[in-house]
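Of the protein chains in this complex, all but one are displayed in their positions.
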Amino acid sequence: MRTNRIETLCDGIFAIVMTLLVLNLSVPVVTAEAELFNELLAMWPKFLAYVISFVVLGVMWSFHHRLLDGLRKSDGWFLWMNICFFMIVAFVPFTTELISEYRHWSAAIVIYGINSVASFMLLYCQCWYASAGGRLIDECIQAKSILELKVTFAGGALASIAAIGFSFVNTNISIFIFAIVYAAFVVFVVTRGTFDARDAQADSKQDA
Amino acid sequence: MRTNRIETLCDGIFAIVMTLLVLNLSVPVVTAEAELFNELLAMWPKFLAYVISFVVLGVMWSFHHRLLDGLRKSDGWFLWMNICFFMIVAFVPFTTELISEYRHWSAAIVIYGINSVASFMLLYCQCWYASAGGRLIDECIQAKSILELKVTFAGGALASIAAIGFSFVNTNISIFIFAIVYAAFVVFVVTRGTFDARDAQADSKQDA
Amino acid sequence: MRTNRIETLCDGIFAIVMTLLVLNLSVPVVTAEAELFNELLAMWPKFLAYVISFVVLGVMWSFHHRLLDGLRKSDGWFLWMNICFFMIVAFVPFTTELISEYRHWSAAIVIYGINSVASFMLLYCQCWYASAGGRLIDECIQAKSILELKVTFAGGALASIAAIGFSFVNTNISIFIFAIVYAAFVVFVVTRGTFDARDAQADSKQDA
Partner (left out) sequence: MRTNRIETLCDGIFAIVMTLLVLNLSVPVVTAEAELFNELLAMWPKFLAYVISFVVLGVMWSFHHRLLDGLRKSDGWFLWMNICFFMIVAFVPFTTELISEYRHWSAAIVIYGINSVASFMLLYCQCWYASAGGRLIDECIQAKSILELKVTFAGGALASIAAIGFSFVNTNISIFIFAIVYAAFVVFVVTRGTFDARDAQADSKQDA
């Protein structure tokens, strides 16, 4: 089974989920210009939630893209790990809105954290399943690249668990942890967003 | 006619329909943390309906993916069987919400059952039309694999009819039947989600 | 410029527009089982509008799929004819709901008719532009197949104009014309949904 159908479904679902929070923005009904500015300013938590949710989903999508880029085929187990992953990922806009509204309550942090842990655990499982014994992974991908991805996903899950724990002490610590983790992940996917071996292969094909 | 356009349309429609029930989740407006937990707990039937609908659609998508994986081309009849299939499948979130709200009423079970029967009958028709006389199917696909799919789809349709019948006796029996059927189907698509012959072919191409 | 991006955008837009009317279906809130049946029965114009809109969009998509299947490349003019076509097509759910609510008023028929005329005129323009002087069309496509498509699109536009005219006499005549036209088009795309020459080519490649 090729991976192209999983990729198209994935891109469709991410496209919808990424734009979900923008679907609900509606133009305020006002009668004076100053009022318009105030109404738009009052919408800032919605804009912020949209941007955070988009960036978090962008990170998830980039990791998923990177992983599938390294596969030579798919199978039934891998497909269903993906379906579970998409199901979890579709909650990101909801939990992001929750955290942006109620960031001082540990309840919101806990729910956001569970969503985050589940996403990274599913990415870890996909990575482990695909690479164990070279099951689905392309031969050209180095073990080092896979290990790097696994460590990243495990780190994301562990940091989220820590953030959940700290939420009972001080929710600001939790939010600080999430911010650091996602900032680090954006740096990771931007600077190392692709498998070197894959690129070398593509370049040599181009030259041939 | 190649099958790629049907696949892209299919993936787009499934992406929308799978995330449909999550579109309607909105963050509760509360003033106390305990209230937030209660409000979120009170939303459990919505979360449950989302998960069930996602899994059922995941099963449908996996079966459709598997079937199209085995085709070498498409034609006008097959294309319209697909359009009808998508039209039926788009009702799954609606009927799932119905059954999760009113699971003790046979009316809800009957409507859910009709949706389920129609989906499996259309999958059966697609399978039969594509394979009869080798019309659209790839030569490498074994008759045994096709028979397996046909039996599965016929089984799904018959079990759904049985569930409709039992709903007039006891709706719990109907729900139990649906649960067993979909659990069995998840096992089927996870463990046998691909055509062996297709994979063997792909592996040999890789080696060449 | 290859046609694949237009196809992906097209499939994405049709996926959304086809499922648009199902997005608005919501489970009725009732307290008795008989009430549930009545509420669902009262929703029949919504279900009917959904089915009609899905079939009409299915016809449009099939025609567009067939046309693009015969092209070897695209260009800027063709791309923008497509963008205009998608803009018009996205109104189909709205005009279908209008006609299903107010089918006895010529106003609804006129608006639906204009939408229909515009769609077929844009399909005709695409067909004419792509085929004139072999600009974008593949060499293997016979002039006869192109003429057939052009006659079909011109016929659809003319019949819709006739339906608009008759709406001032009797709206039932208009609805009858639309029903006949779309029924004929479904038969057309089902039985002749592909270019024979394209298929012959694909089959010979398979054999080689």
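Letters A, B and C mark the chains in the order given here, with residues in each chain numbered from 1 onward.
Everything below uses one rule, namely that a contact is a pair of C-beta atoms (placed from the backbone, for glycine too) under 8 Å apart; a residue touches a chain by one contact, two chains touch by 3 or more.
All figures in this text were calculated on a predicted structure; none of them were measured in a lab.
Of A:Met1, A:Val92, A:Ile141 or A:Val189, it is A:Val189 that touches the chain left out of the display. The residue touching the chain not shown here, chosen from C:Leu68, C:Leu98 or C:Leu123, is C:Leu98. Screening C:Ala42, C:Met87 or C:Ala143 against the full complex identifies C:Met87 as the residue touching the chain left out. Contacts to the hidden chain, counted on chain A, fall at residues 7-8, 11-12, 14-16, 18-19, 22-23, 25, 27, 33, 36-37, 40, 51, 54-55, 58, 61-62, 65-66, 69, 186, 189-194, 198-199, 202-203, 206. Taking the whole complex into account, chain C touches the unshown chain at residues 1-2, 5, 8-9, 12-13, 15-17, 20, 23, 72-77, 79-80, 83, 86-87, 90-91, 93-94, 97-98, 101-102, 105-108, 111.
The rule is simple: only the chains that are shown with their structure count from here on.
Superposing the C-alpha atoms of chain B onto chain C requires a rotation of 90 degrees, rounded to the nearest 5. With centres defined as mean CA coordinates, chain C is found 37 Å away from chain A. Centre-to-centre spacing of chain A and chain B amounts to 26 Å, using the average Cα coordinate of each chain. Under the contact definition stated at the top, the residues of chain B that touch 2 or more other chains are 8, 12, 15-16, 23.
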